[in-house]
Structure formats: structure tokens, C-alpha cells
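Omission of a single protein chain aside, the complex is shown with its protein chains in their original locations.
As written, the chains take the letters A and B, and residue 1 is the first residue of each chain.
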Amino acid sequence: MFALLRRQKVRNALLQIFFVGTIAAIVIGGWLNAQQTLERQRIVSGFDFLWRSTGWEGNFSLLAATPNDPYWWFFVVGLVNTLFLGVIGLLLATFVGLTVGLARISSNEVLRFLGRIYVDFFRNIPLILQVFFWYAFVTHMPAPRAAYDLGSLKISSRGIYAPVPNVQWEFLLASVVCVVAAIVVPIWLGGTRYLSRPPEQRRGLRVAACLGLLALAVLVFAAGGKAGEPLFSVPELQGLNLRGGMRISPEFSALAIAMALYGGAYIGEIVRGGFKAVGRGQIEAAESLGLTPWRIFSHVRLPLALRAMLPILANQYIWLIKATTLGITIGFTDFFMVVAITINQSGNTLEAIGILMAGFLLVNLSLGALFNHVNKAIALKGNQLRS
Amino acid sequence: MMARQPAAGDRLSNLRKRFFPTPLQAALSLASLALLVTLAWKIVDWAILSAVFTAEGGPAACKAAEGACWSVIANRWRIIMFGLYPYDEQWRSALACLVVVAMIVLSCLPAFWTGKRIAAVWIVGVALFYGLMKGGVFGLRYIGEEAWGGLALTLFIFVSTCFIGFPLSIVLALLRRSELPWISRVTGLIIDSVRSLPLISILFAFAVVVPFMLPGWLQGDKLYRVIVGSALFFAAYQAEIVRGGMQGVAHGQEEAAKALGIGYWHRVSRILLPQAMRNALPATINQFVISFKETSLVIVVGFFEILASGNAAYGTGEWTFAYVEVYAFIALIYFVFVYSLSRYGAFLERRMAVGAR
Partner (left out) sequence: MAMERTMKSFKSGAMALALTLTPALAMTQFAPVAEAAGGKTLQTVKARGSLLCTGHDGSYLGFAEVDNKGNWKGLDIDLCRAVATAVLGDPSKVTIIPISWAQRWPALQSGEVDLVIKASGATLSRDTDLGLQFSLSYYLGTTKIMAHKELNLKSLKDADGGTICIPAGTTQQQQIASYTAKLGIKLEPVLIEKTEELEQAYFSGRCDLYTQWGPVLAIARAAKGNVEQHDILSDVLALEPEVIVMRQGDDNWVDIANWTLSALWFAEQEGITSQNVDSIRANPPSPEIGKFLGVTPGIGAGLGLSDDWAYKVIKNVGNYAEIFDRNLGAGSPYKMDREMTALWNAGGVLYPYLID
């Protein structure tokens, strides 16, 4: 027996079995104990509640939800809300971050100073406080009857109202595709080898392609209009509220603003770090080739900096997606809020928490995998970054 | 170069070169400057010039004034700072906060950067804090955790999160580095899962779900369960930082140590960890900064930490209107702590960059 234990392979196997076993024992033991506790107190458990109707409704949802809908649908709605807020928040934060980061590496001293104050201020106050602040800020906008009127954009304590296209969705989609093509095609034309004309002489072609596609987009858009209705639905005051157009709720905008500003401060620092990581020699080489400052920036510094930023940026993005859970503090119906209300209304605590964890694991692990993939795909061969 | 007083004209041209080299840059500078000055003026006007400071006027004086109403702070600051802690014993809470501050300052001094010294500082500090807050010894009145609150509770959660989370992170990092595939895989799975969950959901699970899963005698107070949850979250993040630091230690060193017949513990504690911790120091400080800010999330599981105490401070008949001032005050407290910690981190980074050159 002892001799067997001394054999390294056997011992390693035993150790591993023991380690995995204890962790499994903790999980299974906890689960069994929870079952016992629930049974003893005659608390209903199991996943049957998912098919019961909720009897309450949330205040924001991309997907329609009524009090008659079942719990599982509310979980889907909550998850979609979380993802939507996450994506918008990430985009805004990236935009703010790029601006701040570029300000911080600019040659203008006042701008650099401003960037630094921004980062120091927004990074050093907890996000939850900033969310409270922005929520108070957006809800103290004037009432709908006295909304700030910026053309057809209206800002009130009920939210921001923007005009939206009032055309059939197939046509809307087609026209969006045209607009995207108007950007992509000229770029493709600039680099493709299928044309015999040298790249320097393609400017006219590119401009023509861009304008042509934009015109097509406008045509398609106009063709999709509904009979007797304007092409844009514009918000107007009706009764107690503004009607028409698209409404961005104050809860959503407060969270999105807070995420954008707080995340922007972090991303700004990542951007700055990324640009600092681009070797001085690369820029000097580009300068000596006679490239213009804009070309140096867009063809040398940006691509290299982006590769240096990406791994850190991925972590920051996952962090921001998780920060959407703060929605519960100001009443945005995110995934966590749905789970918390479910616990209070149906009492299926363990199941609801399990669903919460599974949902976030799914989202964030796939996001992590995606970033890993992108990271590998764009990685440069050889070492071109100063470590 | 000779030190010489620059002539006035020199200075002016210098200024021009720095701020207004081209018309575009000049416009940019002016716009930024204008933005800065307007913001600064608005804040100063609201916070100082048209503000009400005295406690005597009460809510009525505030409602008349244009600017900030600091009398809510003057009246209710003890709730914000100490929460529900018994009024006559609040000096203990204040002293405990000072102990924590002293402890943090001491651990920032390089003289304490050896494993034993830092451990001694923290063990003594936490014990002192705990004794002061909880009482029951040295003739101090016993005060249960449910009455703790305000800044003291925030600091306690932060400190104990680090106190438990830090050693745990080293254990996790070592386990993940283990050569046994199942141990490293399972640890990796745990770390990655915890990292992809939001802290709020972990706190919520530890506050609400864990009591169902543990036998009664193991449950402990909700405060400690939540601290364990937050420490686990901290450790999952910190473990990756430590692991990154370990990867920076040249492989040859470990092999050389093995060749010399140095045992595992010795190798880890004398060769691997000191270097790894040094590599990981800037990221570690950053992690401390983040987890300090994240203590504010415990409000969601019903603790009277500084933010919840702030809510209670304005949540009484006469002060319900003065929430902006309360939030500003709390933001200032957070800012002082977080800013000094992050400045210290930046200082360390610079210092180490010099050392590495």
C-alpha cells in the first residue's frame, strides 16, 4: 500500500481525484442541504414557476412584455435589455475613451491638462454614485410640456425623444445596407487589385461610387414610406406625454451616460497606454518616408496601438457589461432586476440566482472567447511592439 | 545649462509656443480653457459662494438659498460617517477608521514590504479595528455588526476583503500554475467563472443563497458571508495579476533552484513570490483601488455602508430635498481615499520604471 502511494503517478492521480472530489462534494452537499431546508419549510421549489405569468411589468424592454407573460419570457427580456444597454454603453465609452485618450497624448498642453482632470475625476468616484448623480440630473430636466426643443429632438424629464423613420422595415434595412455600402465600397475600391487603374487615380471612381450609393439609399428610403404618413415620426406633445418618435428613458440614459463617462476614463487610459507602446522608431521611420502626419497616425500609430490595447480593452468591456447590473439602483429593468423581483414575487430564490449566474457566464465567457479570437486574428507576426 | 531668469518677452514667446503654436491649436486651447473656467466657476459658485453652511438655520434657510445646502451635512454628518453605531460610542468608530488609515499608510512604505512585516501590520491593524468596533474587551461595550455603519463599515469591508482575498489569490494563482492538469483546470474554471460574474450577483448570492446551502452553525453573520463573497471576487481578479507577475519571472531561475535541490515552499516563498509580487505591484494597487470603489455595491444587499447611511441621512422628514449635497459629500470622501491610493500607485510605477531601466 505504502509502496503504491510512493509511486508518483498514483499519488498525482489521487491528489487530483481528491481535489476535484472535494469541490464536487461542496457543490453537491450545498445543493442537497438547500433541498432539505426548502422542504422543511414547505417552500415551493423547482423550475415550474418559469411558465407561470408574472403579474407585473418592467419599465423598459426592447421586446414586448405584459403582466400575462411567463417568467421565462421576462428573463429573456431582462437579458436582452442588459445586452442592449451593454452594447450602447460600450460604444459610447469607447468613443469617450478615444477622445480622452487622444486628448491626453495631444501636443496641446491645455487639452492634455483637461484630459487629465477628466480621468482623475471620473475614475476616482464609484460608478454607483455617478449613476445616482446622472439619474438625478436627467430626471430634473423640464417636464414634457416645457421640454428643451432642439429641432425635432426633445429633452424632458421623461426622457429624450428623437424622430425615427416611419417606413416599412424592409426598406429601412435596405437603405441602411446602402449607406454601409457607401462607406465600404469606396474603401474597397481604393485597395483592390481587380482594377487595372493604379490606386492613385481612382479618386473619381470612389467619389462616384459613394455618392451613387447614398442616392440609392435615399431613394429606397423614400419608396418605403407608408401611404399618407410622413417619412419621419416626430415627437409631439399629446396629453400628459410626448408621443411619436423614439423615446430613450431617463433610466437608460442615466446608466448609459454614467457607463460612458466612467468607462471612458478607463478606456482613455488604455488608449494612452496603447499609443505610448508604439515604438518611437516606427514613427521616425514613417516620418523619414515622407508620410503626412495624418497617414502616420492612421496607418502606423493607430493600427499598432490598437493591437497593444485590445487585450486590456477586452477586460474593460467585460467589466462594463457587468456594470449594467447597477440598473437595479435606479430602476432599469435589466437581467439582475428581473431576477431580484422574481425572488421577491415568486420566492424561487435558488433557481432565480442560478439563472442569473448562468446568463452572465454565457454572455461573458462568449464575449471573452470572441475577443481572444479577434486578438489572435489581428496579431502581428514578429515583435513590433516595444514591450 | 546656465540657470537664468528668462526675460519677459522670452516668457511670452514661450507661452505662445506652448499654447498657441498654430491658429487651430490656439482655438483648441482657448476652447478648453473656456470650458475649464466655466465649470470651475459654476462649481465654486454652487458649493461656496451661494451656499448655506450653518447648522442653525435648518432646512428653511437652505430652501431660500440658491447654492448648496451644507447644513444637512452639519446636522447629519455623524450618520454618514458612523451609520447606526451608538451615538455615545462613535469615538470608537472614528478611532477605528484612523487605525485603518494608518494601516494603509504603513503598508505603502517600502520599509514594510517583507512578507512578515506586512502580515504583522495587517494582523495587528485588523485586530485593533475589530476590537475597537465590536468591543466586549477592555471594558468597551459590546456592539454587534448590525449596528456598524458609515465610513467605518466601508473601510471594514474593504480591509477584510483584502485581508482574506490577498492570501487566497496567491493560493489560487499557485493552484492554477500546478503541473497537475485537473487541479489547474478546475482552479482555472473557478477563477474564470467568478471573473465573468458581476460582483453584485456574487454579493447577492452570498447574502441570500448561501444560508440555504450551509448548515446553521456554519452560516455566520451576513456581513462575513458578504465579505467572503467579495474576497472571492477580489481573489479571482488578483490571482490573474499574481499569475501574470509569476510569468514575468524567468523560467531559468526556477530550474536553477530545482537543480540546487531547493524545496517547493522555499522556491515559492523566496524566489518566485518576491519577484512576482514586484512585477505585479502596479496592477495590484490598481486592483485595491477598484475594490475600494466596489465596496459601495454592498448597499444592494442592505448594509449601512457610507452610501446607504447617506440615503438615511437625507431620508427624514425635514431633509429629503438635500440629497445632492449628501452625495457630493460622499463623493468627496471616496475621492480623497481613491485618489491618494491611485496617485501612490502611479508614483510606484514611475519609481519602478526607473529601477528597471
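Definition applied: a residue touches a chain if its C-beta (ideal position, glycine included) is under 8 Å from a C-beta of that chain, and two chains touch if they have at least 3 such contacts.
Small disclaimer: the values here were computed from a predicted structure and weren't measured.
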Candidate in contact with the missing chain, chosen from B:Y237, B:F303 or B:Y334: B:F303
Where the missing chain touches chain A, by residue: 8, 11-12, 14-16, 18-19, 22-23, 25-26, 29-30, 32-33, 36-37, 40-44, 49, 55-59, 67, 132, 135-136, 139-140, 142-143, 157-158, 238-241, 243, 250-251, 328-331, 333, 337, 340-341, 343-347, 349
Interface residues of chain B (partner: the chain not displayed): 75-76, 78-79, 82-87, 90, 144, 146, 149, 171, 174-175, 178-180, 183, 204, 207-209, 211-212, 214-219, 222, 258, 263-265, 300-304, 308, 311-318, 320-321, 323
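We adopt the following convention: only the chains that are shown with their structure count from here on.
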CA centroid of chain A to CA centroid of chain B, Å: 26
Sites on chain B touched by chain A in the complex: 18-19, 25, 28-29, 32-33, 35-36, 180-183, 186, 190, 192-193, 195-201, 204-205, 208-209, 212-215, 293-294, 296-297, 299-300, 307, 323-324, 327, 330-331, 334-335, 338-339, 342
Of all residues in chain A, those that touch chain B in their complex: 12, 15-16, 19-20, 23, 30-31, 33-34, 37-38, 107-111, 113-114, 117, 120, 123-129, 132-133, 136, 318, 322-326, 328-329, 336, 339-340, 343, 349-350, 353, 356-357, 360-361, 363-365, 368
